[in-house]
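So, chain A:
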Amino acid sequence: MLLSLAPSALPIGIHHIEKRFGALSILSDLNLDVAAGEFLTLLGPSGSGKTTLLMILAGFVRANAGSIKVGGEEIITMAPHKRNIGMVFQNYALFPHMNVFHNVAFPLKQRRVSAADTKQRVDHALELVRLQGLGERRVDQLSGGQRQRVALARAIVFEPRIVLMDEPLSALDKGLREHMQIELRNLHRRLGMTTVYVTHDQREAITMSDRIAVMNAGRIEQIDQPETIYAKPKTKFVAGFIGESNFIPVECRNGAIWHENQRLRLSGPAPSAGRHLMVVRPEKLRLLANAEQAGDLNVLRATVGDIIYQGDSFICYAALKDGRQITLREYCRSDVLANLPAPGEPIALGIDASDIVLVADQ
Partner candidate 1 sequence: MSAVSAGHEHAGRIDGTLNAAALRADTRRQALGFLALLSPGLFLVFAVIIVPVGWLFWLSLFDETGTLSAANYARFFEQASYIKTFMTTFKVAFVVTTACVLLGYPLAYLLSQLPRRAASICLVFVILPFWTSVLVRTYAWLVILQRKGLVNSWLIDHGLISQPLQLANNFTGVVIGMIHIMLPFLVLPLYASMKSIDIDCLRAGMNLGASPAATFRQVFLPLSLPGLASGVVIVFVLCLGFFVTPALMGGGKVIMWAMRMEQAASLYSNWGAGAALGVVLLAVTLSLLGLFRWLLGARAAGVWSSR
Partner candidate 2 sequence: MKRKGNVRRAAVVGMVAFSIAGPATAADTITVASWGGTYQEAQTKAFFKPTAEALGITIKEDTTNGLDDVRLQVTGNAVKWDITELGADECARGSKEGLFEKLDYSVIDKSGINPKLVHDDWVGISYTSVVLVYRTDVFGDKGPKTWADFWDVEKFPGRRALSGSQPTETLSVAALAKGIPIDKVYPVDIEGALQSVDKIRNHVDAWWTSGAQAMQLVKDGEVDMASIWNGRAGTLRKEGAPISFSFDQGVLTADCMVIPKGSKNKDIAMKALAKFVSPDLQASLPLYVDNGPANEKAFETGKIPQERIKDINSSPENIGKQVLQDPQFWRDNLVEATEKFNNLIQQ
């Protein structure tokens, strides 16, 4: 049936992809498996290779080596127009000389779908993106959000095996962007197509994805569910790129970890001996009225530098004994507000053993 839950959603296997521009390596030995029907986000800073990977998937950029299999079929040398992959471009790439209807009907026309069928499917696609009745509009008469929806309708109307999205929401303002994130998520749930989504916005990635592949300098640093990526970053880069993090150097010796001669409790097994970084999210730090309240918590002592009020929360910048800056975020509950320290005051910070993540200090 038309745009029903796609039983035909296909997995993508990306293996040993190499891409160089001259001497510059963009992607090196990149491997990634996307499950059928999965919403996978490629997240990374600009220059990390995520867009290049997307272009290789779509066929607009030729890799130097590697394999891309869609449902087991090798497509690495297939011409773009034969790949049957829907794509939503960053700037929408709508055809300015066609109205909304003809834009959405374009892929059906290429597939020689009958006029009646085309009409039905375009109408349905426009309805899915809540643009019903706007078929005769010119593209330049649409708002940014509407254009985004047209691009989306055009990318899914021909029931592609895979949908690629290249920062599709980056041109929208904040409110609309958050709204569209939900809509895209819901649409994906309804249609179930395998989706590869590129963004540099970590919040967007966390909101929308089944899994996130964090890319840096041409490789995938970590690929996991959003919760895992946030809570258990595997590398310093991932911890730093997703959310805010405090990095505190620690040393592991004799099966325990130490910060400045202070032994810290861990919930898991101790890592290998040597220097590590302890990753602590600002909201996981607790402001203790006194060290005796700590109980099972690890305690760090610091001096308040500045306190910045942000409405729903405040941020406290403090300095550890070694002078290292540490950031703490507390929500503005009345009990917290009542005991706010003043700048220059010594404070005690509590960390739950299970909130500590250790990453290699490279």
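Behind the choice of candidates: all candidates are chains of the complex that A comes from, given by their letters.
The criterion applied here is as follows: a contact is a pair of C-beta atoms (placed from the backbone, for glycine too) under 8 Å apart; a residue touches a chain by one contact, two chains touch by 3 or more; residues count from 1.
Remember, predicted model here, so these are calculated numbers, not experimental data.
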Legend entry - Touching partner of chain A in this complex, picked from 1 or 2: 1
Legend entry - Residue numbers on chain A that touch candidate 1, as the complex places them: 58-60, 79-87, 89-91, 93-99, 102, 106-107, 110-111, 138, 154-155, 158
